[in-house]
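Omission of a single protein chain aside, the complex is shown with its protein chains in their original locations.
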C-alpha cells in the first residue's frame, strides 16, 4: 500500500496516454494478495512489497517467471518526533544498542512487524547486522505496518522508529535521525511479475510502462529508487 | 359430547390426580385456590402433557400416554379463556378477536360472527385499540371474544367473569347457556361463584389439593361443593307466563314456582338454583307475606354446621331436594326433626334467573 | 385520614373527571368495567400524573398541578394491590413479600409482621417458590401480602379478592376491617362485589364512564350503586351474645337483630348489610317460621323497576332505612302503599357477617 | 468526492444492505434454534455462530477464501450451477460482511426471542396456529425489537468491516473496494489522512441515518410489546 500514490498517478497517466481503461489496482497486504492469487484471483500483475511473498507465488507456479523484475528500491531510516534531540550514528563498531537505549530513555522503538512486514524485517536485519538487535529487541514496539510505526513516532508515543524513507519524507511530524547504511540489510526491493493466468492484453503494455522513464520520475518523486536492472528469481 | 379424564400429573410441589367422566354440557371445576383447576384445564387444552393418563372428549382421544397419543393443542379446536387474559400485545383488539378465525376450518360456525360477539361483550369501541390500553375487565371480555370466535369444538373457560361487574355477567351468562344448549359445545368452566356454577353446570367436579373429592350432576353435588353456601337445584319446565306481573310459572316435582319472567317458551326445560340461605321453613303456610313460593315437603335430614351455630335442613319436596340453612335457634324453636312435614318459603326475587 | 380528590385526566380514548372527598376509613370505588376505577387508583398512587387537579390524603397534598406539586410514588408510603398481581418474577415469594420492607422507615408497623400475614393468607408453603409457578389465586394472595407488609400509610386495593374462593375471602375480609378500624389506614378499594363494599366501605364513590355519579357514606349510596342488588345498611352495636345458639344480638335503631355470632365484644359498633332481595314483607308478625328477625316499619316509597316486574320497597324502621325487593305481584297482593305499617322479615343466616 | 470515492460509497451501501438483508432470514432461524431448540450440539452451533467475532478478521477472510474461492468445490459449485461468483466480486464482500455481522445479528434476535412470553405462544396454539404460524404471527412480531437491533448492528458492522473483506475479495476499485477498505488504504498512504477522515465521516453519516431510521421504526412498534 505504500505504493498507492505513485501507482495511482502512473495508472491514470497511462490510461490517459493510451486511451485504454485504467488498470484496477487492489491495494492490500502482500500476504493477502499472494493468497488471493493462490485462490485464483483474476489478477494480471502482482507487485509485492517484499521478496518472500513473491517467492511464495513463484514457488506455486502462479506467475510467469520470465516477467519478474525487481522494480523498485527503498531505504529504511531511523526517525524521531519532530522535536527530537536524539543523535544516533548508525555505524558498526560503536555500541549502537547502548546509544539507542539511551536515546529511547525508557521509551519504545517503533517498527513494523519484524517477522511479517517488510519494513520491519529489514529493520531487524539491519539492527542485527549492526549488532544492536539483542540490546534493543525488548524495547521494540511492533506495529501492524510501517504506517502505524510512523504514526507512533509522529504522535510522540515512541521516541524512535524505523520506517521507509518514503514514509518519513511525507510526515512533517517526524525527523529523520539517521539513515541505515545500504549494506546493513538486504536490498529493499519491490518485485513485480505477471500472473500465470493473466488474460488481459493490457497487462504486458502496463508492465512495460511501469519500467518506463515516465513512471520512473513518478516513483522517484515519491522517494523510491527505480531498479531498472531485471533480476532473475533468487 | 361426553368427557372422560383419567390422569396423573406430577409437579415439583404438586400432584394432580383426576379421574372422572362427565355428561354432555358444561363441566364446572370447583375448588379452592391452588387446588389444581387451571392445571387440569391446561391438560385438557394440551398446554400440559400429563405424566400419565388419558383424556377423551366427545369420543375423540386427546391424550393417551399408554398409547403414545398426544394431539397437539393447535389440532384440538379449542377456545381457551385463560385466567390471565393473554391477549396478543402487538395486535389490535380486532385482530386479537379474529386470530383464531384464520385457522378455523369453517368460516361461520357455532359461535356466531364478529359483530354479534362484539355486541354481546360491549367491546365495539375498543376494536382498533391495543390490548395494553384496555382496563382489566375490557381485556377479559376481549379474551372471551377471542376464544368464542375461534369456533371451538371444546370451550375452556378459567374464571372468565372474575373481573366483570354484575351487569356484564348477567349479559354474558345467557350466551354461554345458549352455547351449551343450542350449539352443544362442551365447556369446561372454572369459577368460584356458586351461583354461576349452579346456573351453568351439567356436571360439577370438585377439586381439593389436587384430588377429585366429588363429581356428578350439578343437582347432586352442589350442596356439597361449597360449605359456605349450599343450595339445591330444581329441574323444572316452563308452565306458563304471568305476563301482567312479569312472572313465569315453573312446574317442578316440588310444585309450582313463581320466578321473574324468563325468555324461554312454554315447555322449555330450565333449572332453578335455590340457595340454602334463601329458604325459610314454616310450620304452616304463611299468610299475608310477600314471598310467593310456598312448597310443601318433609324434612329428610338436619346437618349441623361444625360449630353448631347453623344447620342445613334437607327437604324432600315430592322427590326434589331442597336445602334450607337455618340457625340452630330456629331449628330448636320450631322443633324441627327428620320426618316432619314443613313448608319451604322462597321469595321469587331470590331466584338467580332474575 | 380524610381524603380529597379533584382531578381531570385526559387520555386518547377516555376522560376521567373526579371530584369528591371522603371520610376517614375505606373508600370504595364502584363502577362498571372501563369506568375509570383503576385509572383513579393509579392517580392516587402516583403512577399517573393527572392532567389537572389535586389529590390530598390525610391532610398531605400528594398532587397539585396548580402548585406544581407531585409527590413521587416511592415517597407516598402506599401499598398497592394491583388488578394484575405484578409480582417480581426474579424474586422468591418471600422476597416479594419483603420487598417493601427494605424501604419502610419503621421496621414493625401497622400491618403486623411476615408470619402473621403469611398465616392469614395461607401462603406459608409458597415462600420459597417463584411467582411463575403459582396459581392465579396464590399470586393474588402474595400480592396482597406484599402490599400489606410495606407498612403503608395508604392502602390501594384494585379488586384484591377477585380470583379468590369464598372461604379465602371470608378469612381476609376481617383483616381488612381491622386495618381500617384499628390501624386507621385509609384504604381505597375497588370491587364489583356489593357485599364486599357494603361490609367494608365508609364512603362509596360510584364511577360511570369517567364521571363520579354518586358519592357519600355507604349507608346512603349503596342502594343506588348497583341496580341488580340494592340493599340497606344498618348501623348497630353489639347488645349481647346468645352463646348457646352462637348468635349475636345487635341493637339498631330499627330494633334488635339476631345474627350469626360475631367475635366483637359487647358495645362494639358494627354494620349490617341487608340485601333488598333478602327482605320479606309481612302485614302481621309471622308465626311458626324460621326467620328470627322481624322488624316493624313503615313504607316510605315504592320504586318499580323499569320493566315493572319488581319493586324496591323502602322502609323506615324507626329512622333506619331498609330496602326490600318484591315482585310486582306481591306488592299488589298485599296492597302495599307508602305510609302503610308493615313488618320486615329477615333470616339470620342472610347476614353477610356469617 | 472523487468518482472513486462515490463508487466506494455506493458499493458499501450495496454490500451492507445485501449482507444485512441476506443474513436476516438465516439469522432469525438460527436465533430461534438457539433460543428455543433443545438439540445435541447446540453449544457447537453457538460457538460456530460466534466464530467470526472470536477469530481475527484476517483469519475469517482467509477461511472464506479457502471455502468459497473459485478453486474450491463449493465455490465451483456456486459458480457453475447457480451462477453465483463470490470471489473478487461485490457478492463476496457482501458474504464476508454478512459472516462478520452474523453473530451480532443472531445474538440480538435470540435475546428478543427468549424474552417473548411463551404463554402468548401457547395461547396462539390453542387458537389453532401450528408452531410455524405461531412463530410467524406471534414470536417474530414480538421479537421485532431484536430483529431491528440485530439488523442495525449487522449493517453497521458491514459498513466498517474490512479485515475479512480485503482478505477474501481483495480491494478492487468499483468491485470490492468498500468504504472501509478505501479508508484503510488511505491510512496506509502518506498524506491520506484527510481523505480517510472525510470517508470515515461519510460512513458515519450513513450509519447514523440508518440508526435514526431503526430508532424510529423501533419507536413505532415499541410500546406494543409488553404482554398483558
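So that you can tell them apart, the chains are marked A, B, C and D in the order they are listed, and the count of residues begins at 1 in each.
Heads up, the rule we're going with is that a residue touches a chain if its C-beta (ideal position, glycine included) is under 8 Å from a C-beta of that chain, and two chains touch if they have at least 3 such contacts.
If you're wondering where the values come from, they're calculated on a predicted model, not measured in any experiment.
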In the full complex, displayed partners of the excluded chain: A, C, D
Among A:152, A:177, A:195 or A:215, the residue in touch with the chain that has been omitted: A:152
Positions on chain D where the hidden chain makes contact: 43, 46-47, 50-59, 62, 103-104, 107-108, 110-112, 114-115, 117-119, 145-146, 149, 152-153, 156-157, 159-160, 162-163, 180, 183-184, 187, 196, 200, 203-204, 207-208, 211-212, 215, 222, 225-227
Where the missing chain touches chain A, by residue: 29, 31, 34, 52-53, 55-56, 108, 110, 113, 115-117, 140-144, 148, 151-152, 155-158
Interface with the undisplayed chain - residues on chain C: 45-47, 72-74, 76-80, 82, 84-90, 99-100, 102-104, 130-132, 134, 139, 146-147, 150, 156
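Simple rule for what comes next: only the chains that are shown with their structure count from here on.
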Averaged-CA centre spacing for the pair chain C and chain B, given as whole angstrom: 26
Separation of chain B from chain D, taking each centre as the mean of its C-alpha atoms, in whole Å: 56
Chain A and chain C, separation of their C-alpha mean positions in angstrom: 90
For chain D, residues contacting two or more additional chains: 228
Junction residues of chain A, two or more chains touched: none
